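Every protein chain except one is present and positioned as in the full complex.
Each chain gets a letter, A, B and C, in the order it is written, and its residues are counted from 1.
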Amino acid sequence: MQIILLISCPDQPGIVAQYSGILFRTNANILSLEEHTETNWFFMRISADCDKLNITQQELKKELEHLSSKLEARLGIYNFTRPVRLALLVSTEAACLQEILIRQQTGQLQCEIPLIISNQQKLSELAGQYNIPFHYVPYENDNQSEAEQKILSYIHKSSIDVIILARFMKILSANFVDQFPEGIINIHHGFLPAFKGSKPYHQAWEHGVKVIGATAHYVTAELDAGAIIAQEVLPVTHQYSVNDMIQAGQDIERRVLLKATAAFLQHRIILHNQRTIVFR
Amino acid sequence: MQIILLISCPDQPGIVAQYSGILFRTNANILSLEEHTETNWFFMRISADCDKLNITQQELKKELEHLSSKLEARLGIYNFTRPVRLALLVSTEAACLQEILIRQQTGQLQCEIPLIISNQQKLSELAGQYNIPFHYVPYENDNQSEAEQKILSYIHKSSIDVIILARFMKILSANFVDQFPEGIINIHHGFLPAFKGSKPYHQAWEHGVKVIGATAHYVTAELDAGAIIAQEVLPVTHQYSVNDMIQAGQDIERRVLLKATAAFLQHRIILHNQRTIVFR
Amino acid sequence: MQIILLISCPDQPGIVAQYSGILFRTNANILSLEEHTETNWFFMRISADCDKLNITQQELKKELEHLSSKLEARLGIYNFTRPVRLALLVSTEAACLQEILIRQQTGQLQCEIPLIISNQQKLSELAGQYNIPFHYVPYENDNQSEAEQKILSYIHKSSIDVIILARFMKILSANFVDQFPEGIINIHHGFLPAFKGSKPYHQAWEHGVKVIGATAHYVTAELDAGAIIAQEVLPVTHQYSVNDMIQAGQDIERRVLLKATAAFLQHRIILHNQRTIVFR
Partner (left out) sequence: MQIILLISCPDQPGIVAQYSGILFRTNANILSLEEHTETNWFFMRISADCDKLNITQQELKKELEHLSSKLEARLGIYNFTRPVRLALLVSTEAACLQEILIRQQTGQLQCEIPLIISNQQKLSELAGQYNIPFHYVPYENDNQSEAEQKILSYIHKSSIDVIILARFMKILSANFVDQFPEGIINIHHGFLPAFKGSKPYHQAWEHGVKVIGATAHYVTAELDAGAIIAQEVLPVTHQYSVNDMIQAGQDIERRVLLKATAAFLQHRIILHNQRTIVFR
């Protein structure tokens, strides 16, 4: 069995030695280790093979927690016996949804997708192609609270770990968002922090930009201001119309959302002071 | 002798046929032709060899102007017998200045550089390495008007066609800028329109962006808001400190400024409604 | 109605003027024009709107052919009333096939796909998802000739214009290939001309390359040696295993094959001396 450790703590001598020491002593074999230091804070991700562990997993967990407490570290321990459960919120655009469904189907994205929720009915057929339950939840200004209640109940019933907004065209309330810290990922079809809000490609065209991009980020109560997880860009020229940008942009969006989702599922993200450390 | 035509006019049938018709009749040979249409406006750049012209250059010019008047076109005619004259305004950073000087020296950037003006003395030695007159003009808030007068007089004495702000750390007054429409190019060390103003890399780091960039643009009275000519970007990770970003950014800045300067010198830019058409 | 002209001929004065002159006189409106000159040869692509033509299409065609004959030009005239008909040959890998089917379904790839042929049965279900007839044709060394006869008969019955080898793992005979000059496009999962033949990612890994790529090219009798239409690359590090390269490579492959296929369908490719001119 393989486990992942995500560690962040004040920088100090001996962090690597002490964590790796525990793993060595308990006969866990480090498969990969990546660390990072910034502004006196230390971050580390370790994956280790625990097949030959000479103590129980519970005991290993206690040892690691004990050390973390001593180092004032935030510690996450993950294993892959229970796959991460992911919900998709969509509206009418197929590209991002399709990308995630295809990758999950081919095994490149290891997770379970128990449900797709949409404020439109258009993508129900696509959901059907992949045999995933599709829930149509009308979501308008005058029924927002009720709609979010409905979404919440679906989320909780299915024990969802992460919500992916794959071009969901509604702005979730602060009340909803606050229930899922580091638990909602959105794809913004623009190069944040430029072009927040709606019609980013129209804005980009009018500015005559020579590069367009897309941004995947954690969702917080403030619109399009959560910590950035992944960004990609594409050079464009004056020859790109707004529609060309939108179409080219969709390609970037689905790549970027896939990248951020994969990073989440593989426990490669640490959030710290509104910045993400995204291990490779 | 080679000429360049830059044409922009309301879109209408026969534009290509009529301009190319004149050139064919007068025995000018088209070397390259590039056109673009957007929102009912037509843009074209033609380079043509005029060595075997069967009329005088003056007569050709008249014919082209006559047609342009009929089509309500803005027409620019350029030849390369008189090289473009370029002035550099700098402060203390060498990278962009050096890039332009090296490329001009090796013949990749065809222009004359009769002067470098700086509000600091630091780069005078570098100017000396390339035998270019260096003028130190102190430029502070309390002497801005006087400093700009001095700069203007240098510019006019040397018959300058274009001013390149190669990391000039002062904000020129609207009064100064307005005298050079499409005549001043600036390099902004950020990905406009995000991160206007000062310390863009600090802003980028705090936002945890995963891509940084630089932007070359025409200078207008509004800060960092002129039409974009060239942009490039570089993927970054959490491993980049602010200083790493600054250093990596300098590489992008010098590439982007070079690109925009080359486009200007080769008469490949048409400005239209705050957007640039930049032919290849 | 919109037409596309593809023209290539010895370079000489007046080519643009004469072709655009015909279009202007006959009231066809040029929508876009792109030209290129190399080693004394001239290439041009024109798209024009013929809705207000003042002569018949047949007469326009004659005028254009007459001029082409005078200029010793190779002329192609295409319109979009009859969509290009495309056949896909596949084996077991889904990624490239899926990309093309998705894009055709969403209208980004304008063509008809009347059949998919495979030497394996694995992808028949995927073909079914998109309602495209799937023909299983066993293809081994000992029945190559017979298998190719079968494929040919499918191709001819469906009036196919272009054959796309979307990871078809067999090498077609020279006899087959020679019947479709500029009519078969292959995706090679390597950066040609390095790594010809089989297992290119294994070769790349052993060489420790820092960049991998994929190449779409016309198929000729010589293996992986036909003219290159599109190439893309991806930086890799020592951290990429052969399998990581294969997976990352699939993403490049499907993008590159899509790009080449789109270029073909939009009549943007001219082949000349084993090099392709690919207009934008």
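Miscellaneous remarks
One rule holds for everything that comes next: a contact is a pair of C-beta atoms (placed from the backbone, for glycine too) under 8 Å apart; a residue touches a chain by one contact, two chains touch by 3 or more.
The structure presented is a predicted model; accordingly, all values stated were derived computationally and were not measured.
Hidden chain, full complex: it touches shown chains A, B, C. Residue-wise, the contact with the chain that is not shown comes from C:V209, picked out of C:I102, C:V209 or C:L258. Across the entire complex, the residue among C:M1, C:A174 or C:V233 in touch with the chain not shown is C:V233.
For chain C, the residues in touch with the chain missing from this view are 36, 38, 191-195, 205-211, 213, 227-233, 235, 237-239, 241, 274-278. Listed by residue number, the positions of chain B touching the unshown chain are 94, 98, 102, 106, 108, 129, 239, 247, 280. If you put the missing chain back, the residues of chain A touching it would be 13-18, 20-21, 23-25, 27, 29-35, 37.
As a working rule, only the chains that are shown with their structure count from here on.
Contact topology of the protein chains: fully connected, every pair of chains touching. Because chain A and chain B share one sequence, their contact can be compared position by position; here over half of the interface residue numbers appear on both sides. Centroids of chain A and chain C (each the mean of its C-alpha atoms) stand 37 Å apart. Counting only residues that touch two or more partner chains, chain B has none.
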